[in-house]
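Since the structure comes first, as structure tokens, the remarks are kept for the end.
Note that this complex is displayed minus one protein chain, with the remaining chains in position.
Right after this comes chain A.
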Amino acid sequence: MMPIWTKSGEKHAVTLLKVQDCHVLRYVSKEESGGKTAKLLVGGKNVSPFSKPESAHEIFREAGVPRKQKVTTFNVTDDAIIKPGTPLYAAHFRPGQFVDVTAKTIGKGFQGVVKRWGFKGQPASHGQTKTHRRPGAISTNKAAKVYFFLKMPGKMGNFFLTSFGLKVWRINTKLFFFYVNGSVPGHTNCLVKVRDSKLPTYKDCNKNPPFPTFFADGDEELPEDLFDEEIFQFTDPSVTFA
């Protein structure tokens, strides 16, 4: 994570996300998947093929691509279908676009109620006998039962979490990375799924995105760095207020 400054001098914290060897693996039609839209299977990060059996390599062999560490599905409309085997690049996104990022949170193991759910616990002194970080009461008298959804100690973390509506500040087409506003779930160097935001406020935010994706062998020639309009570029002189 690093800081980024706008032209008005405000600072924002930004996460660097790298697009590493992403390829489209398979197209699953609407009827096959049984959902509302067609699906595209996409794989990230190349990994050694020797740690999995041959049966697991079928998808990758069909697409003509080395074995990927992670395979995710994206729900896609019929006009956005891509041929399996096409590489996906960071230039698929544009600065100023809003994005949802999904990843598995850092696993904290079995945790008590104070850390897991933020309960206040009990005081440290004034007569408390062996009760400092316990949940206290778990139900009322009239209920005569414990509700199913009660917050109790248990395994914390290591589940999929999505951060919605993160702005894309900067995209680099040569080294395939882009900056995303705020923090992202997961540990450093973990694999992350980035998707166009489906929040209703950002429905019309994406103006002229590369549709269905950015093709490297196409005619479009992009500069190495694409910045959002509001970013302060370090080639400019210092910010002054008139």
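The criterion applied here is as follows: a contact is a pair of C-beta atoms (placed from the backbone, for glycine too) under 8 Å apart; a residue touches a chain by one contact, two chains touch by 3 or more; residues count from 1.
The definition used in the following text is that contacts and distances are computed from a predicted model.
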| item | value |
| --- | --- |
| Omitted chain (choose from "glutathione transferase", "AP-3 complex subunit delta-1", "Exostosin-2" or "Large ribosomal subunit protein bL19m") - UniProt protein name | "Large ribosomal subunit protein bL19m" |
| Full-complex contact with the absent chain, from A:Gly9, A:Gly35, A:Gly64 or A:Gly136 | A:Gly9 |
| Of A:Thr77, A:Thr129, A:Asn189 or A:Asn208, the residue in touch with the unshown chain | A:Asn189 |
| Positions on chain A where the hidden chain makes contact | 2-3, 5, 9, 11, 16, 18, 172, 175, 177, 188-189, 232, 234-242 |
